[in-house]
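A single protein chain has been omitted from the complex, and every remaining protein chain is retained in its original position.
Here the chain labels run A, B, C, D and E in written order, and each chain numbers its own residues starting at 1.
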Amino acid sequence: MNTERKEPTYLYTDDQVAERSAIARQFIETRRKLNTIVDAADNYLVKRFYNIDHNTYLEGVIPAKYKELMGLVVSAGLRCDDCIYYHVIQSYRLGVTRQEQEESLNVALVVGGRSRPIGCVVTAVGRVVRVRPASL
Amino acid sequence: MNTERKEPTYLYTDDQVAERSAIARQFIETRRKLNTIVDAADNYLVKRFYNIDHNTYLEGVIPAKYKELMGLVVSAGLRCDDCIYYHVIQSYRLGVTRQEQEESLNVALVVGGRSRPIGCVVTAVGRVVRVRPASL
Amino acid sequence: MNTERKEPTYLYTDDQVAERSAIARQFIETRRKLNTIVDAADNYLVKRFYNIDHNTYLEGVIPAKYKELMGLVVSAGLRCDDCIYYHVIQSYRLGVTRQEQEESLNVALVVGGRSRPIGCVVTAVGRVVRVRPASL
Amino acid sequence: MNTERKEPTYLYTDDQVAERSAIARQFIETRRKLNTIVDAADNYLVKRFYNIDHNTYLEGVIPAKYKELMGLVVSAGLRCDDCIYYHVIQSYRLGVTRQEQEESLNVALVVGGRSRPIGCVVTAVGRVVRVRPASL
Amino acid sequence: MNTERKEPTYLYTDDQVAERSAIARQFIETRRKLNTIVDAADNYLVKRFYNIDHNTYLEGVIPAKYKELMGLVVSAGLRCDDCIYYHVIQSYRLGVTRQEQEESLNVALVVGGRSRPIGCVVTAVGRVVRVRPASL
Partner (left out) sequence: MNTERKEPTYLYTDDQVAERSAIARQFIETRRKLNTIVDAADNYLVKRFYNIDHNTYLEGVIPAKYKELMGLVVSAGLRCDDCIYYHVIQSYRLGVTRQEQEESLNVALVVGGRSRPIGCVVTAVGRVVRVRPASL
């Protein structure tokens, strides 16, 4: 099952997203600081794990944007707020529309219930709105 | 966000899947029995919940097959074995290939870890193999 | 907050429930075997934990039957099948009606979603039906 | 199982709770903002889900206050902090005493353990104390 | 943080454990079948994940036996029955005593509660007992 993979084409950089949303900026900045610490730790197993993680979301038989939305759904289901921010931003960078994000979050809602993802869903839907500039 | 929705086009019926896989058949039969009991209970809130659940997976801005795969990923992440069987079968009925199922399960693996979905992943991948006839 | 507590009054013994339902009987028998093993282990921390667990479900400012139903709801939310059987049986022994069990499981459904408790909900509703004799 | 349902009788409005507790006020205000965003999204499946959620907690064969406490217990078990705040406030509005809240949280503690709900339990017990004015 | 790692020294092979316990044998056989299917799938990301997994449990600054027990504790906390079997067997192969297994499971019990790991704890303690021959 080793189909060719390639890097997805992002429509926006992290910095461009950060410019459009205070919440996204705060998340991106915090994540950079923590990643610096993790990089300094130089733990080879963590690095390998990150490598798998990176490869998982490449373009494949499934378009990268749907994989990011899958990551969003399972993150909402597992109530991982940081992961939700991450996949909301990543999917936005890939041109995913708000309608697509909402349809994905509906899956998280029926599968994961109100208790688990609903706080996340409410928050994430709010984030989506706020991440997007008024003109979009 | 009320885009038009429509029923997806299934390539196979439940019965056709059941004919191809003993495991799928067992799951489908058990599910029918339990659904009969639930139907007999005639609980209107459960029925409304099932209605939302049904509508969540219709064709929309996201193709139905990717929604079923999202359901598979979050089910694996939440370690809901029954849900995994369900979405493996549903996605198969929609023509999802084994490669697509595997790429989806990779997302579940990196997001949910070995402990949560791996038993499910191993099982589901096994199921996928066994659900499919040799010629596919 | 040390209100008086007392043992709840059970309408049925475990054995009487076991006589009415093959599923309940299987659960009760397996549980007895495992408890024998745990008792033989004679682990004082496990025993203390069981003591807290026992005291939690006594009659208090909240009637014991509602505490058993709370145990059922959180067990469904956490997808602990064994715990669901246990609390379905315990609440039945306290005279809880099927309507009360269903209303409780609705809370589990909206809070915990389809993926986590729904398999449990479907199963438990089925169990309830089967635990009860036709005349109830 | 379609017993008559009716709206519960609240002893306090959200605003009255907000006046008595800074923590409750902050939660209620944030929730209103997020709900405004969700309402604006006008997602019909989310709206249906909220409708089920609303109906789940009505007066039924189980008194509304015990359903709110069930919601509290499963929310603590699933470690949904926002849900805990919500059900602590809702049960308070229905006249639930602190003793009743504590007995409920004990169920969450033995079922969900220290890791999952204990932070929530500690927090929620603290919240309860702080939500209540000294004279209660 | 790249300390030298090396393979742990197992006191027993899988087959020797399988000879001593019907439950262990069943688990080991099922796992072999599923691993055969996964191997046949030849998914390079799953293979890399398994490689990290293997390296995680090598002898390091923490002795391998304590890492297996950590795996047991978190598996019990996450209620992954298959993972519990796996780590019970692995730790047994490394000479871990039943007392050590029980002390580890106590951590799982207080952290993860009755609902999540208790079924697992009860089961696992039973498994431990049954995996060990009477003379141990």
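Criterion: contacts are C-beta pairs under 8 Å (C-beta built on N, C-alpha and C of every residue); 3 or more make two chains touch, one makes a residue touch a chain.
Owing to the predicted nature of the structure, the values given are computational and were not obtained by experimental measurement.
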Touch with the omitted chain, as defined above, among D:Ser21, D:Asn43, D:Thr56 or D:Asn106:
D:Asn106
For review purposes, identify every residue of subunit D that touches the missing chain, sorted by number.
79, 102, 106, 109-110, 114-116, 118-119, 121-123, 125-126, 129
Subunit B residues that touch the omitted chain in the full complex:
77, 109-117
Missing-chain contacts mapped onto subunit C:
1-2, 41-45, 48-49, 51-52, 55-56
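One rule holds for everything that comes next: only the chains that are shown with their structure count from here on.
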Given the touch definition stated above, what is the smallest step count connecting subunit B to subunit D?
1
In degrees and to the nearest 5, what turn takes the CA positions of subunit C onto those of subunit E?
120
Result of counting contacting C-beta pairs for A-C and B-E, higher pair:
B-E
Farthest from subunit D in C-alpha centre terms, which chain would that be?
E
Taking each chain's centre as its mean C-alpha position, how far apart are subunit B and subunit C in Å?
29
Quick check: how many Å separate the C-alpha centres of subunit A and subunit E?
32
Can you list the residues of subunit D that touch 2 or more other chains?
1, 41, 43, 45, 49, 52-53, 56, 74-75, 77-78, 80, 83, 109-112
Is the way these chains touch best called a line, a ring, a star, complete, or other?
complete
